[in-house]
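Of the protein chains in this complex, all but one are displayed in their positions.
We call the chains A, B and C, going by the order they appear; numbering starts again at 1 in every chain.
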Amino acid sequence: MEKTVISIGNDHIVTDIKERITEHLKEEGYEVIDNGTYDKLRTHYPIYGKKTAEKVVSGEAKFGVVLCGTGVGISSSADKVPGARVALVRDVSEAVYARKVLNANVVAVGGHITGVDLIAAIVDKFITTEYEKTPEHDAWISKIDALEGPKPEQTGNDHFFDEFEKKWEEGYYHD
Amino acid sequence: MEKTVISIGNDHIVTDIKERITEHLKEEGYEVIDNGTYDKLRTHYPIYGKKTAEKVVSGEAKFGVVLCGTGVGISSSADKVPGARVALVRDVSEAVYARKVLNANVVAVGGHITGVDLIAAIVDKFITTEYEKTPEHDAWISKIDALEGPKPEQTGNDHFFDEFEKKWEEGYYHD
Amino acid sequence: MKVVIGADKDGAQAKDDLIKVLNSEGYEILDLSKEGQDFVDVAVAVAKETLKETDNGKDKSEEAARGIVIDKWGTDAFMAANKLKYVICANVSDEHSARMTRRHNGALMITLGTAVVGPELLISCAQAYLEAPFDAGRHMVRIDMVNKMA
Partner (left out) sequence: MKVVIGADKDGAQAKDDLIKVLNSEGYEILDLSKEGQDFVDVAVAVAKETLKETDNGKDKSEEAARGIVIDKWGTDAFMAANKLKYVICANVSDEHSARMTRRHNGALMITLGTAVVGPELLISCAQAYLEAPFDAGRHMVRIDMVNKMA
């Protein structure tokens, strides 16, 4: 039997939390595509939010999981991927709702807001809850889809953020 | 100026989280009494809940912080220390309420339920919020105090749980 | 399973809503709420009745009675209830804690605060608590320790 594939991504703040969730998912029998980041070196959440969600939309993975400190930055980036429907949550019941009603395909949690056991419980329930297809639910999803703008050059483009990484390396951005 | 002293305790599940909160408190200028446990070796939360709360009631520390997976086991134990008023919380607003209205002196958080940054925010606000003394608040505290039973041999007794540790080592308790 | 429930005025609406759900799921409800009770009164009433129903908390079987207190803040009723001997009470605002506190702590009762827990989350926490089994085993040593504390 083929394993269900989960695409996961995070920023450098919560790499340790990502590792624990990845281990948990593998123990539960899932295959995990880890989109990074892989260490604690300062980097930028949109890179990983975009990568993780694109793997879900392309069909390489069934669901996505994204984590940063509060979950906001990486989930906002992931949600801007066409076809991604991202739920940022702190409770199991929200994750269930997002699956049942909105057919959400990426779940986001704040790795420094929510503890590892509750994150695992949220992710487990998210990836095992089925979408409840109804005309009302379908209509909401279409309404959300219709908000997406045109995305030339964005999808699958690994160099989409290069200009900003260059400016970052040149010291343009600083505290 | 003397530093405010915080008494902290945890079970073996969340030692890493305790270390991060202890570091944070020291950075903020607090003195920390770490009552253990100090590693990940399986042990029992009532030992550390009792120790941590007793240091607060005796006056050695101004406030206590207790952590286990969900926070429940260690906070229930801490609350059974005479004079301890323990608040188990997942949000800053609950911690503020417990200080203002109940003069809570120990705060408990689930180290696997709540993330480190939110735990730090909760603890910071707990130890900097003043009790708002009113006749109604005083009356509630007296009413809670009056629920405490007699505690012969319990207070300050480091051997109080020895009988159970002995049975544990003998293999009496097993899954 | 008998569920012993109590609420003060701030928890009354949530309590009534929860009872409707639990009734429809076949739980037997004992509602101890009375006019004029504060959070201490409610916590103590629910704790004492649940202790009585469970042989001082020793009966942790799947059918054993459990207690639920709903007030504004939860953590205040939690503080009061745990003062009583044999009471292990959890203040709960997430489903995972609700489940694990029965599994690992064999919690006799939970408290839920409407100031922080929204109505849907409150119901799903109560359900998670009531549906969870007690794992016993190694967890009993900690419970024996807590129960020795007066």
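The working rule: a contact is a pair of C-beta atoms (placed from the backbone, for glycine too) under 8 Å apart; a residue touches a chain by one contact, two chains touch by 3 or more.
Remember, predicted model here, so these are calculated numbers, not experimental data.
In the full complex, the chain left out of view touches A, B, C.
Across the entire complex, the residue among A:14, A:66, A:104 or A:119 in touch with the chain not shown is A:104. Residue C:114 is the one among C:33, C:54 or C:114 that touches the chain not shown.
Residues 72, 113-121 of subunit C touch the missing chain (whole complex, contact as defined above). Of the residues in subunit B, those that touch the hidden partner chain are 90-93, 117-118, 121.
Listed for subunit A, the residues touching the missing chain in the whole complex are 42, 44-47, 50, 69-73, 75-77, 79-81, 85-91, 93-94, 97-98, 101-102, 104, 110, 113, 140, 143-144, 147-152, 154, 160-161, 164, 167-168, 172-175.
The rule is short, and it goes like this: only the chains that are shown with their structure count from here on.
If each chain is reduced to the centroid of its CA atoms, subunit A and subunit C end up 35 Å from each other. Inter-chain centre distance (subunit B to subunit C, centres taken as mean C-alpha positions): 21 Å.
Residues of subunit B in contact with two or more other chains: 69-70, 110, 113.
Shown for subunit C are the residues in touch with two or more other chains, namely 94, 96-97, 100.
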